[in-house]
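A single protein chain has been omitted; all remaining protein chains appear in their positions.
Moving on, here comes chain A:
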Amino acid sequence: MSAVADVIRTRVDAGSGALVGYLPVGFPTFDESVDAAVAIAQSGVDVIELGLPYSDPVMDGPVIQAATQQALARGFRLSHGFEAVRRITEQVSVPVLLMTYWNPVLSYGVERFADDLVDAGGAGLITPDLIPDEAEEWLAASERTGLDRVFLAAPSSSDARLVRAVEVSRGFVYAVSTMGITGARSDVDSAARGLVARLRDAGVEHTCVGLGISTAQQVREVLDYADGAIVGSALVSALSNGGVDAVASVAADLATGTGRRG
């Protein structure tokens, strides 16, 4: 039932895995953020993780903070998030997940948010500051609408918490590669490999690894044991420095790590 899970399954069955690309709405402008998302989808990104700028993004490192703060300063509104999903899914067929901190959803109304996301053609939510323990309302709304819900798993999570994350997630489980926040790192922690193995023991079907991945080589390494690799800061940096063409070319290069394009 999950478009995200279908895409990942197809990529895994083909012998590699999925490339998930993060970009925030409204950076550097609304139109360019839509164009950039379309461009990375056309350059080999399989699933788009579209970030909603938020005033207090505790999981984000400096690159993404700077971008989302600029989007907010230029007047980002939640309605732009739904509009961006609509415009992207009209142009390309990749599934689009929104990445959002919880308060904007709560403020909008969880049920109403879910309905409007379905209307816009969105696939679901990635919720970095919502743990399953506090997610009752969202579990109900996603059950009703069929939206995907991606929860996070960390190297420090207990076995019982991993089992719970696997049970409640739909689409994939977001495996946090290292203890920390978003941002490119030269080594993707060996903790990621161990976490993915523990998630497999907990019965996970699909898990994608994120935080710190910025090169095709790292994508290749991660796809060796995980079902997907999530790239954020490296794409945002490229967009920031070189615009839509630059982010498309970085995406194409990252996609070589999936072994499908060159």
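A few comments on the model shown:
Throughout what follows, a residue touches a chain if its C-beta (ideal position, glycine included) is under 8 Å from a C-beta of that chain, and two chains touch if they have at least 3 such contacts; residues count from 1.
As a working rule, contacts and distances are computed from a predicted model.
Comparing "Tryptophan synthase beta chain", "Cytochrome c oxidase subunit I", "Pentapeptide MXKDX repeat protein" or "ABC transporter ATP-binding protein" against the UniProt entry of the hidden chain yields the protein name "Tryptophan synthase beta chain". Taking the complete complex into account, A:78 is the one of A:4, A:63, A:78 or A:166 that touches the chain left out.
Note on the undisplayed chain: of the listed residues A:10, A:29, A:107 or A:217, the one touching it is A:107.
Contact with the chain that does not appear here is found for just one residue of A:21, A:95 or A:128, A:128.
Set against the missing chain, the residues A:2, A:33 or A:157 yield one that touches it, A:157. Residues of chain A that touch the chain left out of the display are 54-59, 61, 65, 69, 72, 77-78, 102-108, 128-131, 133-134, 151-158, 161, 165, 176, 179-181.
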